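Have a look at the structure that comes next, please.
Moving on to chain A:
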Amino acid sequence: MVSAREIHLERLIGCKVYDSEHRCAGAIEEIEAELQDGEWVVVKVLTGPIGMLTRLSSLGVGGWLLGLLGARKSIGGYEIEWRHLDLADPARPRLTCPLGDIG
Partner candidate 1 sequence: MKPGKLLQVALGVLTSIGGFLDVGAIATAADAGASFRFSLLWVVLIGTICVIFLVEMPGRLAAVSKHSYADAVRERFGFQFYIWPILAEFVVDFLVLGAEIGGVCIALQLLTGIAFHWWAIPVALAVWLTAWLGTFDFIENGVALLGLITLAFVAGAIVLHPPWGEVARGFVPAPAPHEPAHYWFTAVSIMGALISPYLLYFYSSGAIEDGWGKQDLTMNRLVAGVGMSFGSLVQMGVLVTAAMVLAPRGIGVDQYGQIALTLVGPFGKWGYYLFAVSLGITCFGACMEQALETGFIVSQALGWNWGQSKRPVDATRFTMAYTLSIAASTVLMVVGIDPLKLTLFSMALTAVMLPLVVTPLLVIMNDKHYLGEHTNGWVTNAVVGLIIGLTFVMAVVAIPLEYLGGG
Partner candidate 2 sequence: MSALRTLGRCWPLPFLLCLAACGAGSVCKQIARSDKTVASWAATAAMVGQRWAAGDVPTSYARNTLAKGARQMRSEAAALARSAGGDPLVETTSTRYVQLAAVLTRMEALAGTGNKAEVAQLAAALPTLERLDHRCSARGQAQAS
């Protein structure tokens, strides 16, 4: 029985995140929680390659491999703070601000 505002985090993984101008920030690959007064609260999601490599805990090998494949600037993907995320519809997570502001 799913209560009113219950969200299955395992189904969030793999969902693509779009901003208000329908630009894609990549698929959610990792979700980070923080302990606050005895409760674990979601504080950040990681998308794209950085998320995937974090989840596979192979930032070392992965970063090296992606460097080989020409990922010049950064590995790719975004670290999105919880406050920028809108989960009104958990199947289609949205950004509450343009992608540029995430940086």
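Following the convention adopted for this analysis, a residue touches a chain if its C-beta (ideal position, glycine included) is under 8 Å from a C-beta of that chain, and two chains touch if they have at least 3 such contacts; residues count from 1.
The candidates came about this way: all candidates are chains of the complex that A comes from, given by their letters.
If you're wondering where the values come from, they're calculated on a predicted model, not measured in any experiment.
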item: Touching candidate - 1 or 2 - for chain A as found in this complex; value: 1
item: Partner candidate 1, residues of chain A touching it in the complex; value: 13-14, 55-58, 60-62
